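Removed: one protein chain of the complex. Kept in place: all other protein chains.
Read from first to last, the chains carry the letters A and B; within each, the first residue is number 1.
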Amino acid sequence: MSSPSAAKSNPGNFFEDFRLGQQIRHATPRTVTVGDVAVYQGLFGPRFAVQSSDAFARAIGYAQAPLDDLLVFHVVFGKTVPDISLNAVANLGYADCRFLKPVYPGATLSALSDIIGLRENANRKTGIVYVRSRGFDQVGDCVLDYVRWVMVRKRDENAPAPPAQVPDLPKAVEPARLGGACPKIDAAAHDTVLSGSPHRFGDYQVGEKIDHADGVTVEEAEHMMATRLYQNTARVHFNQFTESKGRFGRRLVYGGHAISLARALSFNGLANAFHVTAINGGRHVAPLFAGCTVFAWSEVLEAADLPGRNDVGALRLRTIATKDRPCADFPLKLALGPAEGGTRGDGDDYDPAVILDLDYWVLMPR
Amino acid sequence: MSSPSAAKSNPGNFFEDFRLGQQIRHATPRTVTVGDVAVYQGLFGPRFAVQSSDAFARAIGYAQAPLDDLLVFHVVFGKTVPDISLNAVANLGYADCRFLKPVYPGATLSALSDIIGLRENANRKTGIVYVRSRGFDQVGDCVLDYVRWVMVRKRDENAPAPPAQVPDLPKAVEPARLGGACPKIDAAAHDTVLSGSPHRFGDYQVGEKIDHADGVTVEEAEHMMATRLYQNTARVHFNQFTESKGRFGRRLVYGGHAISLARALSFNGLANAFHVTAINGGRHVAPLFAGCTVFAWSEVLEAADLPGRNDVGALRLRTIATKDRPCADFPLKLALGPAEGGTRGDGDDYDPAVILDLDYWVLMPR
Partner (left out) sequence: MSSPSAAKSNPGNFFEDFRLGQQIRHATPRTVTVGDVAVYQGLFGPRFAVQSSDAFARAIGYAQAPLDDLLVFHVVFGKTVPDISLNAVANLGYADCRFLKPVYPGATLSALSDIIGLRENANRKTGIVYVRSRGFDQVGDCVLDYVRWVMVRKRDENAPAPPAQVPDLPKAVEPARLGGACPKIDAAAHDTVLSGSPHRFGDYQVGEKIDHADGVTVEEAEHMMATRLYQNTARVHFNQFTESKGRFGRRLVYGGHAISLARALSFNGLANAFHVTAINGGRHVAPLFAGCTVFAWSEVLEAADLPGRNDVGALRLRTIATKDRPCADFPLKLALGPAEGGTRGDGDDYDPAVILDLDYWVLMPR
C-alpha cells in the first residue's frame, strides 16, 4: 500500500535501500541525565565506584562520575535502529568499538552511520549490512565509534544487489588506540577498599578465569524499560501480540541487555575494571527471554600497557553469559564426541546455555 | 465506624460531599525533575526531539527540553484523585484541556479544582461531578487547565441531591486559544532529520489516517510505577487482593497510561507533532489490563492556523488506541448489520478492541 499513512510511518530500510558509502544522520538526539543513570542503576545494579560516586570519580581525575559506558553505547545504538535494523533478522556482530571521550550527565548524544559494506546472501532474501556508527556529544565531539553488521531482509527478492563488499575489520582494537575516554587518573587515589577489591591491573594473569558467581533473573518490565530508555524501537522486544505468533512465541530481550547484565555481574571479580574502553567483538550466541536467570564468567585474554600511560593498564577480557546455568565450571563450547577423542568444552559449538560471547578491553588502575 | 483512625485516613469524597462552586486545593505539591523524565522515558519510550534533547529544544527557542506534556497532565491529574475520584465508578470524559506554559525540570506543580457541575443519576446511587482542575508552577502561573467529569458513588442513597447543573463545554478548543505553552519557535532550525520525519504541518491533510504500526505490551510493574510516579492513588490500579474479587478480577490500568502509550506510538507517523497543546475530549472506551498489547492510529480532523503565529500550525487529531488488535485497517466502530445496509465501521458501537478515543490538538512546525 502506498497510502499517505504508509508514507508517513517509518517502514525502515530494506537491504536494497542501502548503498555503499551512504551516510545516515539518525533521529532522535537525547540528553542523558542523572535520571537515566538512576533508571539504569535500578535495572542493572552496577557497583563500579567511578560511575557510582562523584566524589570517587573526582578523587582520581574525572570531572564527576561519568555515565556508564554501556549506557552511552545503548543510547547511540538505539538511535541507529529505526534506520539500520528495523527489518533486521539478526544482529550478527560488533567490531572496532572504541569509547573516545568521557560522557557526563547532561550531555546530548546524537548518532551518524556510514554504510561500509554490503553482501547479499545466497538465498537472495536477505543481505548483510556493515555499518560504522558514531555517537557525538553536544559540542560535536565523537564519544563512541563502532562497527556492527546485521542481516537485513530484502523488500523484493528480485531487487538487484550491489557487488559484495566486506570491510576489513580488526580482530581486536590495538592497545595504542585505547583509553580515549579515560582521563589521566591518579592511581594512588583509587581507594581499593571503596572500589570493592584489592586487585589492580598487575594482579590479573593472562588465562585467568573468573566466575562472577551471582545470577540475575530478567523480567519483561525490566528489559522493555531499559530498551525504551535507549529509544531503541526494535519491535521484537515490545510486542507480545505479534511475537506470540512468531519464531519464539515471546518477546526477545535486546542483546545489549545481556551485555549490561554481564558487565554488572562482572563486578564480582573485576571490581577495579572501572572502564570499558573498547569492544573487540561480540556475538549474541542464543536469544534471551524474560524468566531466564543470567550468569557470567570471564577469561583474561591479554594484558596490555597503554603507550605513554603509567596510570592504567588494559585487560582484554572474554566474558561469557549463560542463561539458567551457573558458571563455576566456565561453560563455553560443547565437547567433541568420544569418537573424536574429545573432552569437555573442546568442540566448535557453544554450550546451549551460552547467550553471549563478548571480547572487550577494560582499564584498571595500576 | 467513626473511630479516630477512620477519621485520620482519607475516605475520599462521595457525591453528596460536593457543592457547586466549591474550590478544592489539593495535596501534594511535587517537584518534577530530570529523574521523572527518565522514568517516564523508560516506561513509554517517547522520541519527540524537543522533549528528548536540550540542544534541540534550545535550537528552536525553548529554554531547554520541556517536560512531556502528558507527564505534566498526569502529575496534575494525580493530585486531584484523593479529593475528586477516590470513590469514582468511572472517569467519563475530558474537555477544554489546555497547556498554558512550558514546564521544565525543577518546576514544582500543585493543583486546584473547582466544582462546576453536579447531576445525580436516576438510580440515586451515583452522580456525575464536573470539575475544572488547574495546575500551577512554583511561581503561581497556571500551566494546565482542564475539565473532567466522573461518576462518583453516594455514601447514602437517601442523601438529598443538589439541583442538576451541567456545564456548557466546548466540543473543541478554539485555535485562538492554543499554543500558550509553546514559545515562538524557529521553524527553520527544527532539523527534520534529527526529529525523525520530513513531514511538517503543511504535509498533513484533513481526513488523512495514519497507522502508527508498532505495538507495545503492558506489564503490571510498568503501569503501577507510572501511576505512583504521578502520586495517583486510585485503588483499582494497585491492589490485586481486592481487585481479584472485583468486576474484572484484576488490576485496571490507569486510563492515562493508554494516552501516554498512544502518544509515544504516534511518533511513527507524527514525529514533528512536538507538542500536545490541547485535549478537546477523550473517552476510555474499554478497560486496559496488563498483558494486553496496545496499538494506535490517528486521523487528522482539522488543520488550523494560530492567530498571529507563522512558526507553527495546529493539527486536530483523533487518536484511537486498541488492545491486541493491529490498526492497519483503522478499527473504530462496528459495522451495521446487513439488514441495515451496513459496511465496515459505520455503526455507533466501538469495535471491542478499541480502548481509547482521544481528540486533541498538536502543534507542528511550518
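General observations
Here is the rule we go by: a contact is a pair of C-beta atoms (placed from the backbone, for glycine too) under 8 Å apart; a residue touches a chain by one contact, two chains touch by 3 or more.
Since we're looking at a predicted model, the values are computed, not measured.
Within the complete assembly, A:209 is the residue of A:134, A:209 or A:250 that touches the hidden chain.
Within the complete assembly, residues 33-39, 41-45, 47-49, 52-56, 65, 193-197, 199, 204-205, 208-217, 219-222, 268-271, 291, 293, 295, 297, 324, 326 of chain A touch the chain that is not shown. Along chain B, the points of touch with the absent chain fall at residues 3-6, 8-10, 25, 27-31, 33-36, 38-39, 43, 82, 106, 108, 110, 138, 219-221, 224-229, 231, 233, 235, 238-242, 251.
Definition applied: only the chains that are shown with their structure count from here on.
For the pair chain A and chain B, the distance between mean C-alpha positions equals 37 Å.
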